[in-house]
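Only one protein chain is missing from this complex, and each of the others stays in its spot.
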Amino acid sequence: MNRPLPFAAAALLLAAFAPSQDVVAVKGGRILTITGPTIDDGVVLIESGRITKIARTADVEIPWTAKVIDATGKVVMPTWVVAHSQAGQRGLNENMQNVPWLSVADAIDPAATYFEDALRNGVGTIHVLPGNQTLLGGTGMVVRPAGRTVEDMAVAANTGIKLSLASSGGGRLQQIRRLRRAIEDVREYLADFDRRKAEFDQEQAAGAIPADKTWTEQIDRTKKAACDLVQKKTKGWLFVPSAAELDEALRLSQQLDLVLVLGANIDEGVMLLTKLAQPVVLDDEIEYYETDEETQKEHKVCTAKLLADAGVPFALSLGLGGPTSYPWWQLGTCVRNGVDRRLAIEALTTVPARLLGLQDQVGSLSEGKLGNLQILTGDPLQATTWVETVVLEGNVVYQRSEDPKLKYLFARDKDMAAKAAADKAKDQAKATDDAADGDPANRPPAKAADGGGDGPAPKRDGDGKQPNDGGAR
Amino acid sequence: MRRLPPRAVLGPALLAALSATCGLARAQDVLLGARRIVVAADSVLDDGRVLIRQGKVAYVGSDIPAEARARARRVDYGDATVVPGFVLAAATLGQERDLAERALPFTPDLRAAEAFDPWHEDLLALPQYGVTSLALAPAPGNVAGGLAALVKTGRDRGTVGADLFVSLSLVPAARDQERPPTSLMGAVELLRSACDAARTGAATGPDAAVLRQAMQGTRSVFVYADNFAELNAALDLARDFGLRLVLVGAADAGKVLPRLAQQQVGVVLDSLGPEARLEQLQLPTRLAEAGVAFCFAGRPAQLRLSAALAVHHGLDRKTALQALTRVPAALLDQAATIGSLRQGCAADFVVFAGDPLDLGSAWVATWVDGELVHGTSPAASPGPQPAAEPAADAGVR
Partner (left out) sequence: MNLRLPLALLGVLTLGSALAAQQQTTVYTGARILPGGRPAIDNGVLITAGGKILVVGGASTAVPEGAVTVDCAGRTITPGLIDASFRGGAAPNDLNEQGEEVTPQVRVLDSLDPEDRSFARARAAGVTTVHVMPGTRNVIGGLGCVVKTFGSDPAAMVLKDAASLRIVMGAEPSMGNRAIRGGRVDSIYYRRPTTRMGVVWEVRKAFYEAKQALELTLGAAAPPPSPGRDVLARVLRGELTAYTTARSEQDIRTALRIAGEFGYQTVIEEAQDAYLVADQLAAAKVTVLLGAPSAAQVTGPAGADGADPRYATARMLADRGIPFVITTGSNAAALDLVREAMFAVRNGVAPAMALDAITVAPARLLGLDDRIGSLAAGKDADFVVWSHDPLDPAAVAVSVHIDGKPVTAPR
């Protein structure tokens, strides 16, 4: 952990992951711009990683130098934006509770299967934050799920500090008390710092300190992030495990610039949330059964629907595997429960983009924004729809036809399974060679993402068996 | 080695003191009088008299011969109300460990009578709750637990009588263990195959004999069952094998009411308390409306409370009192001797300052077999009384 923090000052870093210098034209698809009108048979032009034009094919002259991606008969839309994720890290929860000086930049594992799956699902922007079992838990960063190193993946650093009301040992009240105490400590430190500085100035004015001497003391490095939070210079992302902690969360959000990250069981507290100015982030489990304690009757609850009815804007989260990891499933769940389709789509695009302060970069397709888009085989809310291609800043980072894991899962007999496994093994060998080269530039980022070894095939290989070697199991 | 309860220290002195009056009382008739004597739920004497001879009710009200009336020792409780002693249709008296054979799931021929502990504290406390008889039943820890025994509470210790019903159990306690059966279907299968084997004669021995008595209807079958699935399983068994069924516990009885009425099944309910849910509190009324015979068991201290709560939730008082007296006696096939104060029945009765279903009425005394076993006796005059009493002082209502 001696790696220096490269992101200390920059709000937006785009240096490491080079936007494609090519002109890219995605042509012929039905374009869902989200914020603007839908265009049938349109073209999206991307130059130097940014969208320069969106229009009907008939109205655009595609430069002859452009790399054309044919999307005829397909759906083109922005990649999904995830406002809060704990995944893709190693050791996401520090044992120590009060660690605001940490950064997820040191925990993110670019090889994690999570990022590979995210791309496969059309996710282009992920806000990674420390885990929920914390108090003041360190700062997060926004990444794209493509790249060999954290620097490659970085979209924005210092995106806010994680706070949590989830008690880790001790009760709910104790956690609340500890969090208040921790914030109070920071305030006291700041007040003390200011007092000493004022004294210095006073003494200097009185001549007790030479005039050429300047105040050199800086805010303690370990306290800097927390001070920013208290001074409302940075956002806090507060995890609220259940409706019971909502009161305290609302109190805290009056003092600090907070985004509430809700646990699953918040159906009883929905009306409290109407007081908030900011959208909230929902848990990935948005549909569950609730039992009435008196009558013992069960009924289904959909938190997204409750929030939509209460007029509370929200961002959706994606689960880690299982149906909730699929954006189409999450959106389908919303619509199934009566949430307006548009509102549901916004909850994975424009709302999280706004929460991250990236509304001018991601979440919708319009001229000037980043060239992040996905090409789908059909409507984004259909189960039969697959992500064909993902483009991030003009770079094609995912193609379904070359996805080794899907090849493996769709292998229909031994021979095909063997071939898929062999391909994958070859791919990995290459990844290892590349890693040895130490030159990330000569490797497309998408392949870097699947070289981690968490996929199904490596797991089987770990047993010393080939996946087709069924009889030996 | 029997552990002597602390009371045993006082015992000898007490016994000595009491035996004098006791012997006297046995020999002499007792003329019981009170403002209100409930002979049975449908027969109440106002300002009535009951003549007790040899521990049994000899005459009631106007049937009492004048000559016997004159000779009897008079016990007059004044303004109090006398009701038949309460009957507990199934009780384990805190002896669960002795009343369930843990290693074997199927022991229909074990006798609870052999586990009877006359010195058990719970037994000694029963008279003050109005309980004068009970069925000491095998605990619900076995699929077939054994035979219950009739126990009468008495002065300082009880006495054990005849074997009663065979006790079966389908509740989790009987199957949720580290020995077979572990599931409801396993328990049902065990009973079904045992009954089949007993019926066809493939099985012999004392356990099969007990099951044959049950299938012939000479012995009733009490089944611990609470939820819907268990109740249905018990009702199916009773239907398939012609058992005379009484359900014990039966928390979900409200869901099988038509079957209970149709199969003429009795129900022994758990006692009610302040913590009971509305559904439980209303269950007695629903059973009564469906014509299902039921009684209360469970915690002896809550018997009166149970009846009072049921009354509060719509049960009529007569049925509530029967649920403590005549119905449990009938479910035990003992209605001829206990559960009422009709002629020929045991003189088991409880004296309350007022209506026993009114919780404000203080308990005064409990008598078993014509003897005061707990509580206070009114100033009794042993000698013959002047025959100034009106001859027909009480009309049978």
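All chains are identified by letter, namely A and B, in their written order; residue positions are counted from 1 within each chain.
Assume a contact is a pair of C-beta atoms (placed from the backbone, for glycine too) under 8 Å apart; a residue touches a chain by one contact, two chains touch by 3 or more.
Keep in mind that what you see is a predicted model, and the values were worked out from it rather than measured.
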Full-complex contact with the absent chain, from B:94, B:186 or B:273: B:186
Contact partner of the left-out chain, one of A:33, A:85 or A:333: A:333
Selected from B:233, B:309 or B:368 as touching the chain missing from the view: B:233
Residue, one of A:82, A:227, A:286 or A:381, that touches the chain absent here: A:381
Absent chain, residues of subunit A that touch it: 113, 117, 120, 289, 295-298, 300, 320-323, 325, 328-329, 331-333, 335-336, 381-384, 405-406, 408-414, 417, 454-456, 459-460, 467-468, 470-471, 473
Chain not shown, touching residues in subunit B: 103, 172, 175-176, 178-186, 188-189, 193, 202, 227-229, 232-233, 236, 255-256, 259
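Methods note: only the chains that are shown with their structure count from here on.
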Distance between the centres, which are taken as Cα means, of subunit B and subunit A, whole angstrom: 69
